[in-house]
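Below is one structure, written out as structure tokens, with a few remarks after it.
Here is chain A:
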Amino acid sequence: MKQTFFQQLRSHFKHGLSAELAEPQRWVGSFLFALTILFLFAFALGDLEEKMKVQVLTAEFFLCSFFVLQITHLRIFAAEEEDKAVDIIQSYPTVMSTYYIAKVLLAILFSALIIFPFLGLMILLHGFPALTGKFALIAALSVVSLSALGVLLSWMTQKAFGRELLFPLLYFPLAVPVLLSAVQASFCLWGLAPEAMFLKWLSLLSGLCVIYFTLGFLLFDEITGWE
Partner candidate 1 sequence: MTNTYITAAFTLGLLAFLGLALWLFLQRSRLRILIKTLQEEEGERKDA
Partner candidate 2 sequence: MNLTKKDKKAFFLGAGVFAALVLVWTSAAWLVPAEAFQGEVYRILYIHVPSASCAFLCASLLFGFSIASLVKKSPQAQFGLWARASAEIGLFFTVLTLATGSLWGKPTWGTWWTWDARLTTTFVLALLYGAYLLLESSMPAGILRQKVCAVMGVLIFADVPIIYKSVTWWRTLHQPPTLNFAGSVPMDGPILRTLIFSLVLCVASCLWFVWQRSANLRLRLLFEDQSFRQWRGV
């Protein structure tokens, strides 16, 4: 009666999707957060010289996506924790790594749902020159690697006291290389950094995706089940 890997992955993902859709206020909240960032920067931007403007807009974009990701990851297990469905999932014959992968995919889906429209708005309103495939690739890679990391940390801190304070303190230092390479890679796009470095930063970003995903995939089993 043992389910295959993909069957369980599908049922976790399908169920998680309807769980997220059943509770829209969670990710609508972070969309409103993104809008506030958009307006704040619009007030503060003024008329900067072109090179400076691009730098500030890049900072705005990655600052906002980092916090949207953090809000999403902090609440990713809320549906299960509410009525202790987590215990039932762990008492069921679930392959916990499929549960991890399903949650990471959901985190990526719902944060991308907020971050990419936000990017569209920035391009429209501020003339942010990010309408290139390369920048979309950078944004996608950083969302994926941060989601793989965020879901793992969110499960780890589930039973900790003062979780809302602890989670960002764990999340930020581990996210430094992702944010750094994302910002520097996008600077290469606009001539603020040597062109040759773009591929290096991209390889580092994708390396981070692989590392955080495999670590999460392997280590997730260790922190579930018999606690």
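Selection rule: all candidates are chains of the complex that A comes from, given by their letters.
Note that in this section a contact is a pair of C-beta atoms (placed from the backbone, for glycine too) under 8 Å apart; a residue touches a chain by one contact, two chains touch by 3 or more; residues count from 1.
Keep in mind it's a predicted model, so treat the numbers as computed, not measured.
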For chain A, choose the touching candidate in this complex from 1 or 2. 2
How about chain A: which of its residues touch candidate 2 in the complex? 149, 152, 156-157, 159-162, 166, 169-170, 172-174, 176-177, 180-181, 184, 193-194, 197, 200-201, 204, 207-208, 211, 215, 219, 222-223, 226-227
